[in-house]
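Here the complex is missing a single protein chain, while all its other protein chains stay put.
Coming up: chain A.
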Amino acid sequence: MIQSAYIHIPFCEHICHYCDFNKVFLQGQPVDEYLKMMKKEMQLQVKTYPSAPELETIFVGGGTPTSLNETQLQYLCDSISETFTLKKDGEYTFEANPGELSREKLEILYQSGVNRLSFGVQSFTDDLLKRIGRTHRAADVYETIEKAQSVGFTNISIDLIYGLPGQTMEDFTDTLDKALALDLPHYSSYSLIVEPKTVFYNLMQKGKLHLPPQDTEANMYEKLMETMEKHNLHQYEISNFARTGFESRHNLTYWNNEEYYGIGAGAHGYTGGKRIANHGPVKKYMNPLQADELPVLETHVVPLNEKMEEEMFLGLRKTAGVSMQHFKDKFFVEMTEVFAKPIEEQTRHGLLVQENDFIRLTEKGKLLGNEVFQAFLNG
């Protein structure tokens, strides 16, 4: 039974230089039609893949969900609540851009049961924000968060990026300090990965992108972990920090290798034992829905061995690691039997450790996670 849903809004007012998510410029897009089709997709999906009576989590991301106008936002929230029932203590997150959230929009969200906001802050250095193509400035962050809190939101998270071109250790420390001063219950901090089809990628091809060297990036990550720890924000996943009880349950769905709906253009779902990718371009996404068909681009039936691999390379991202008992309950085989070699090898390298029922990354392992994850892949 599926207990989580991800819903994708691919529209943006501006495109950031590093973003390779499925997105388009908002202007001139058939947004109303899109929302209508997405409502249809939700209903079709629930019919095809039965949902639990009540969902644990809903996450609306993008793109920029808050680029929708008030009417559209209301329509979206109504579609969601007409299709899904959220548990009483369920988690309902909206991604938002600082500076793009009016009080009206915040009210709509709050009234619709949204109880968690995740802001794409990225940095408190205005210069850097400009350089990475963000339109908001540090001042907007304070204003928007204050507004959100005054409407009644308490569970607020912000995203920060490190390893940006031209970013120094001082820039990042300063950003961390300012972020923590907000005293929020949750922070995510990702390292910049330059992906194809982004402005940064093109610059890099031309030799015009100057990223901090690996050592600086490693120092930033260590600084991040150390600072968060000091502020009682425990690291529950490689890039995520929270006060106890405020861990993002939606993201944990991914790391726990559980199923979820993926709804919207370019969204990815894990339903009925299949990893499913939707068509990305808005028109291509809407066409099949007009004929009452799911807008599926790719389906991959996950075989048992891959399921077990994923249990490991996703689960090991969590600080807690992977439970051996849970593994056995799920797959009817011992983890230490299936993965004897990588566990032994990575333990010997000092990257993995076994503690009680759990296998988890060591401190060193957190920095070299990919080395460990790869070892669990066959072939």
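Heads up, the rule we're going with is that contacts are C-beta pairs under 8 Å (C-beta built on N, C-alpha and C of every residue); 3 or more make two chains touch, one makes a residue touch a chain; residues count from 1.
Definition applied: contacts and distances are computed from a predicted model.
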Per UniProt, the name of the complex member that is left out, chosen from "Elongation factor 4", "Lipid II isoglutaminyl synthase (glutamine-hydrolyzing) subunit GatD", "ABC transporter ATP-binding protein" or "Peptide/nickel transport system permease protein": "Elongation factor 4"
Can you say which of A:F124, A:F327 or A:F373 touches the chain missing from this structure? A:F373
Can you work out which residue in A:A267, A:L294 or A:V322 touches the chain that's missing from view? A:A267
Missing-chain contact, candidates A:S51, A:N155, A:T175 or A:S188, resolves to A:S188
Listed in rising order, the chain A residues that touch the chain left out are 6, 21, 61, 159, 188-191, 193, 214-215, 217-218, 221, 238-239, 254, 260, 262, 267-270, 275, 277, 298, 300, 306, 309-310, 313-314, 349, 351, 366-371, 373-374, 377, 379
